[in-house]
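All protein chains of the complex are present and in place, except for one that has been dropped.
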Amino acid sequence: MDTEFFSLAAGVGTKSSNGEWLEVFYPAPFFQPDAWLVDALASVTGYQGGNQVIELDSTTCHALEEVFLQHNLLDHTLVLGALEASQNPRVLTFLATDAAPASTPEAYLKLHLISHRFVKPRSINLDGVFSLLPNVAWTCRGAIDPAELPHRQLAARSRGEVLRVYSIDRFPPMVNYVVPSGVRIADAARVRLGAYLGEGTTVMPAGFVNFDAGAEGPCMIEGRISSGVFVGAGSDLGGGCSTMGTLSGGGTARVSVGKNCLIGANAGVGIALGDRCTLEAGLYVTAGTKVSLLDDSGRVVDTVKASSLSGRSDLVFRRHSVTGAVECLPNRSSIALNESLHNN
Amino acid sequence: MDTEFFSLAAGVGTKSSNGEWLEVFYPAPFFQPDAWLVDALASVTGYQGGNQVIELDSTTCHALEEVFLQHNLLDHTLVLGALEASQNPRVLTFLATDAAPASTPEAYLKLHLISHRFVKPRSINLDGVFSLLPNVAWTCRGAIDPAELPHRQLAARSRGEVLRVYSIDRFPPMVNYVVPSGVRIADAARVRLGAYLGEGTTVMPAGFVNFDAGAEGPCMIEGRISSGVFVGAGSDLGGGCSTMGTLSGGGTARVSVGKNCLIGANAGVGIALGDRCTLEAGLYVTAGTKVSLLDDSGRVVDTVKASSLSGRSDLVFRRHSVTGAVECLPNRSSIALNESLHNN
Partner (left out) sequence: MDTEFFSLAAGVGTKSSNGEWLEVFYPAPFFQPDAWLVDALASVTGYQGGNQVIELDSTTCHALEEVFLQHNLLDHTLVLGALEASQNPRVLTFLATDAAPASTPEAYLKLHLISHRFVKPRSINLDGVFSLLPNVAWTCRGAIDPAELPHRQLAARSRGEVLRVYSIDRFPPMVNYVVPSGVRIADAARVRLGAYLGEGTTVMPAGFVNFDAGAEGPCMIEGRISSGVFVGAGSDLGGGCSTMGTLSGGGTARVSVGKNCLIGANAGVGIALGDRCTLEAGLYVTAGTKVSLLDDSGRVVDTVKASSLSGRSDLVFRRHSVTGAVECLPNRSSIALNESLHNN
């Protein structure tokens, strides 16, 4: 094979009673696997190339287990052993290329790749992922087709039990699939599979991280990271703050947050912030906000749309508490800090 | 019977160890059932009229099952079969009229009626419902009287288990009782039983829908819908936005949101919005907010209290980012859209 193989992974999942995929769990996906491994797994499963989902029986799981054992890939040997024992549907998903996902198992694998930190948000092709993820009731008995819930709840009640439903959503909580190292997540419901949480990231109960979005880490996330938004290293999102998404009316401008930024509690941002920017608590800056630019002595030198400041570093945004004007001034403390860092 | 019968339903519930109702689940309530059905069920249970909760034994459940089977009501036949098998207390609740609920089972039935979309919020009599709903610990072992928790937790721990408590509240999560079609709910804890979610409604993790409140659908709800507030079709509530409730200090004015409105993230509204209104992200408009009215050319033509704009359509509310004034101007894009719709 001339170009790099994109990804492959063995998984186990759940289907509805009419045979449709509800979800797939990939315990240990490969990103850019070596060609010899692809070939070895292809020889067991009959894979012929392209992006393909191959369902596995226990015998094939065992044969794959042997391949991994021969090559001393012990974690994957364990995975295939567990899959061999499972009564649930099992797959080996081959993604030769980063083409748009074409099935539920492919979509799930791509979300796993982000949460496993193999790739950053907005760097892989997720076109159409939404429609490939069925709406699922995530319950104490696993993934259930919402149409089957009334029957299942009734059966549980007749046994004196309650079928607890945690969410009804296309996306499951990330932590039931991937738990990256060095993170804290105060409420599992607030981080979807497909979120990227770098080492040292904490997501507090008022935080939220959508799929194909995330934080480089270390970061303190007490606000909401919309789909498509990435937060740089060392940045803090204050309690309840908002980053405007491109999915829901945020327009075409891409919102992002650079390194070492501080977005205050209940604030919001609808532009791209550079590094070392600060937004005052409670202030919402959208692309169309008219901002009074101040010089070092505090004089207004210009009034511009916030969108024109997109991507600039070392800015402080605040609303003057006497005049009510939204102002932007140089972040002196961060500039000083930055200069001293560069001098060392 | 001269007037329409209001509702009836068979249910199964939980009582505390001192015999008080904690909760009742009605798998398939009837709204405005036919008189012959009321008569048939009355003849089995001895119901004499009025609003009455009749506790059922397994024999009576079986007899009711036969009634439903005879009339080819198969879903209800299944329900009564499940109730017959249950060891939990079972009821047949007759509500001849929409009088104020008089017991816990009656209160639960009324909340079910809203969540099953038989009735809209604020359209049925819920007087006193709060005091009829006992405070319950909702746990992995079902509904428990909070006074019994220490004993139950200790017993679980001695077995090496943890009794997980999900909430301690008068209201359970809706989704353990009713899951309406075509909805997504990212976190079950954010939608109480008694919420109304129309087809096509999504409630995100920062959203919340109280009882006797809801969204007509399709709607994207990332903010909080207070008790008594109803959101019209096609409207979006941005992340963390607030609708002022009448329960908690919002005064007597009734807050509502019309059709095709957009409330920005972290914004808030304390008046009734008509159709096609937009509130800028981060702006809180209360009844007392003084609003500068702008004409089409952007001139201030008047300054009024926001309460005087209650119910008006095609308005945009924003805070001028240079002067700090809260302004209201015609929503040109929505008016244009509306005119073109009416021309077709």
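The chains carry the letters A and B, assigned in the order they are written, with residues numbered from 1 in each.
As a working rule, contacts are C-beta pairs under 8 Å (C-beta built on N, C-alpha and C of every residue); 3 or more make two chains touch, one makes a residue touch a chain.
Just so we're clear, the structure is a prediction, and the values are computed from it rather than from any experiment.
K.L.:
Check the options A:E65, A:D145, A:D236 or A:D314 and report the residue that touches the missing chain.
P.N.:
Answer from the full complex: A:D236 touches the omitted chain.
K.L.:
Of the residues B:A107, B:L283 or B:L309, which one touches the chain left out of the display?
P.N.:
Touches the omitted chain: B:L283.
K.L.:
Could you tell me which of B:T45, B:N176, B:S242 or B:T278 touches the chain that is not displayed?
P.N.:
With B:T45, B:N176, B:S242 or B:T278 as choices, the missing chain is touched by B:S242.
K.L.:
Have a look at A:V162, A:A189, A:V229 or A:L329 and name the one touching the chain we're not showing.
P.N.:
Answering carefully, the residue with contact to the hidden chain is A:A189.
K.L.:
If the hidden chain were put back, which residues of chain B would touch it?
P.N.:
Residues of chain B in contact with the hidden chain: 135, 137, 140, 146, 149-151, 153-155, 157-171, 189-190, 206, 208, 224, 226, 240-242, 244, 248-249, 266-268, 270, 282-284, 286, 289-292, 303, 319-320, 323-326.
K.L.:
Since one chain has been left out of the picture, which residues of chain A touch it in the full complex?
P.N.:
Touching the missing chain: residues 12, 25, 27-28, 78-79, 81-83, 85-88, 140, 142-143, 166, 173, 175-176, 179, 181, 183-189, 204-206, 220, 222, 236, 238-240, 262, 264-266, 280-283, 319-325.
Going forward, only the chains that are shown with their structure count from here on.
K.L.:
Hey, what angle do you get rotating chain A onto chain B on C-alpha, to the nearest 5 degrees?
P.N.:
An angle of 120 degrees brings one copy onto the other.
K.L.:
For chain A versus chain B, what separation do you get between their C-alpha means, in angstrom?
P.N.:
Distance between chain centres: 31 Å.
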